[in-house]
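For reference, the structure is listed below as C-alpha cells.
A single protein chain has been omitted; all remaining protein chains appear in their positions.
On to chain A.
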Amino acid sequence: MQTNDLHFTVSENGVEDPNYHDSPAAPGTPGANQNWGRLSQSSHPFVIIFHLLFKSLALLMYLFGGWFSKSKNGGNHGANFIVVTVICIFLLSADFWTVKNVTGRLLVGLRWWNKVENDETRWIFESAKDRQINAFDKSVFWTVLYAAPVVWGVLAFFAILRLQFSWLIICATALALSGSNVYGYYKCSSEQKAKFEQYMQDGARAGTMAMFQNGATTVQNSVMGFVTRTAAGGGSQQQNQQPTSGTFT
C-alpha cells in the first residue's frame, strides 16, 4: 500500500487535513494490489486492518483453541482452557483499547472518553466537525463495530447450549467490551446527528454545506472508483495528496 498512510497528517491546529481524507483512494496499480481489493478504497487501510486484527484473532483463538481442540485426557479443561482464556482476554482488551482510542478517531472522527472531576465521572462523547469521512471507512467501522457483540452473543448462546459455562467467561468479557464500544460510539454518533441538525438550523454555514456536498461526492467517487476498478482491473496511479507540512512519522 501507499506508505503515506503510515503517517498521521496534521495541520497546524491539530486537525487532520480534510484534503488528505477527501480522496477516495484511486484504484490500485493492476496486479500489485489485487489482493488488497476493496481495502484500497480506504483512507486508512492500516487502521482498518487494526480495527479487524485483534477481533478476528480473539475469535479464532476462541473457536480453534477452545471448541476444536481437546486436551489429551479427553476433557475440554485444564491448562488449555486457561491459556486460551487469558490470551483471548488480552486480545479482546487490546481490541477494546484500539477501537476506543485509535480507530474510531481516525476512521470516523468520533471519540468517547471520560474524565473524573471530584466525585463525578464525566462522560464525553465527541465528534469532529468539518471532517471528511471516507464512506468505505465509515461503513467498515460501523459494520464491524455492531457485528462484534452480535457474533459473541451467538457464541455465548452456543456455549450455554453446550453446557460449557466456563467458556462463557470469554463471551461475557467480549460482550462487555464490544458492547461498551458500541454504546460509546452510538452516543457519539447521535450527538453528531444532533449537532448536524443544529448546524442546519443555524442557517447553513458555508463550511457545513461544503462538508455535505463533499461528503456526497466522496460516496459517489468511491462507488465509481470501485466500479471502474472492478471493470477495468486497474486504473490511474495513486495521487500523492500528502501535504508537505505537519507530517509526523
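Basically, contacts are C-beta pairs under 8 Å (C-beta built on N, C-alpha and C of every residue); 3 or more make two chains touch, one makes a residue touch a chain; residues count from 1.
Definition applied: contacts and distances are computed from a predicted model.
As stated in its UniProt record, the chain not included in the shown complex is "Protein YIPF", which appears among "Mitotic spindle assembly checkpoint protein MAD1-like isoform X1", "F-box/LRR-repeat protein 4", "Proteasome subunit beta" or "Protein YIPF". Summary of contacts with the chain left out: across A:Leu63, A:Val86 or A:Val150, the touching residue is A:Val86. Only one of A:Arg38, A:Lys129 or A:Lys187 touches the absent chain when the whole complex is considered: A:Lys129.
The omitted chain makes contact with chain A at the following residues, 8, 10, 13-16, 77-79, 81-82, 85-86, 89, 93, 97, 101-102, 105-106, 109, 111, 113, 115-116, 119-121, 124, 126, 128-129, 166, 169, 248.
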